[in-house]
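Left out: one protein chain. Kept in place: all the others.
Here is subunit A:
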Amino acid sequence: MLLIDPSKKLSFTQYIRDGDLVIVYEKHDSMKAIKACETSVLQNRFGVFKHSDWIGKPFGSKVFSNKGGFVYLLAPTPELWTMVLSHRTQILYIADISFVITYLEIVPGCLVLESGTGSGSLTTSLARAVAPTGHVYTFDFHEQRAASAREDFEKTGVSSLVTVGVRDIQGEGFPDEYSGLADSVFLDLPQPWLAIPSAGKMLKQDGILCSFSPCIEQVQRSCETLRSNFTDIRTFEVLLRMYEVREGKMDCGQGDEGVSLGSPPYKRRQCSNESRKVHENTSSPVVMARPCGESRGHTGYLTFARLKCH
C-alpha cells in the first residue's frame, strides 16, 4: 500500500501482479479487498471474474466478467482500506482519522504509540504518516484481535512500520522501553484516564496526546486527569456532511408536468434521460446538489493535550 521502498513504486507505474492486494470497486459503497492470484476467480452478482485476466493490467482498469458485468480494480490506500476492512470493533473513519494525524503533528520519522489497535483502521493511516523512517507501536489486550491486525498489516504491506503488542494499557500502562521517546500517543480506551499517566511518561516534552471517546463523561474524566501534566487541552467533534449531485430540470411554474425533483435520488443517468424526454423543449437541465438525508451524527469526542515542558 505504501511506497516504503522507492525502487518499488508499486502503485502507479505498475501493473497488477500475482499476489498484489487489489480493491475491487463495484460502486462507492460496495468494495472488497482481494489478493490477486493467478488461479482464483471472483464471483459476485455481476458474474465470474478470472484473476488471470487482471494480472498485467494497470491499477484503475475496468475488468469484465464472463457475463459482461464489470468492476474496477484499484490500488489500496488507507482510505479505501478503511472502507473494506473487516470490523472486529467499532472503527474510526476518515474525518476523525485525518484530523487526528494533523493535530497530533505526525510527520515522517515520528514514533507513535496507540491503544487499542481495534480493527487497525487508524493504525494504517498512522503508518502512512510516519513512513518511511518512523514507527507505530500499537497495543490491544485482545490476543486474537491483535493477531488479526498483524495479519492485516502484513496483507496491506505496512507491517515493517507497525508493531502490534498484546497488552492491557489501562491496567499496565505502556512498556517502559518507550519512556520519553514518543512524539504522539493515541488512546481509544473505555477508561482513558487510567492510561493517561503512562502516556505522559512515554511522551517527549511538548509531545501530543489524543484520546477518542464516544461519551462526554469519559471526556470529562480524562480532562480532569490531563490537567496535572498536560497543557493546551482541547476537545473537538468532527463530522462530515455528504452531498448528492444530480442533473434535473426545474419547472418554471407554468406547466403542470411533474418535475423530477421529487423522484428517488441517485439514479442520475435515468433521471436525466427521462426528464430530457419529457421536457425536451422547455428549460435546460441543471446540476443540483443537496446534503444526503442521513448521515453519521456522532462518532466520538477527540481530546488533545500537550505534555507540559519542564
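The rule is simple: a residue touches a chain if its C-beta (ideal position, glycine included) is under 8 Å from a C-beta of that chain, and two chains touch if they have at least 3 such contacts; residues count from 1.
Methods note: contacts and distances are computed from a predicted model.
Peer 1: Would you kindly match the missing chain to its UniProt protein name, picking from "Protein SCO2 homolog, mitochondrial", "Centromere protein X", "tRNA (adenine(58)-N(1))-methyltransferase non-catalytic subunit TRM6" or "Eukaryotic translation initiation factor 3 subunit H"?
Peer 2: Answer from the UniProt record of the missing subunit chain: "tRNA (adenine(58)-N(1))-methyltransferase non-catalytic subunit TRM6".
Peer 1: Could you tell which one of A:L85, A:I101, A:A146 or A:A199 touches the chain left off the display?
Peer 2: Of the listed residues, the one touching the omitted chain is A:I101.
Peer 1: What does the interface between subunit A and the hidden chain look like in terms of residue numbers?
Peer 2: So the residues of subunit A touching the unseen chain are 2-4, 6, 9, 11-13, 25, 28, 58-62, 72-75, 77-79, 94-95, 97-99, 101-103, 105, 107-110, 125, 128-129, 131-133, 183, 204-206, 216, 219-220, 223-224, 227-229, 231, 233-243, 245, 247, 268, 287-289, 291, 301, 303, 306-310.
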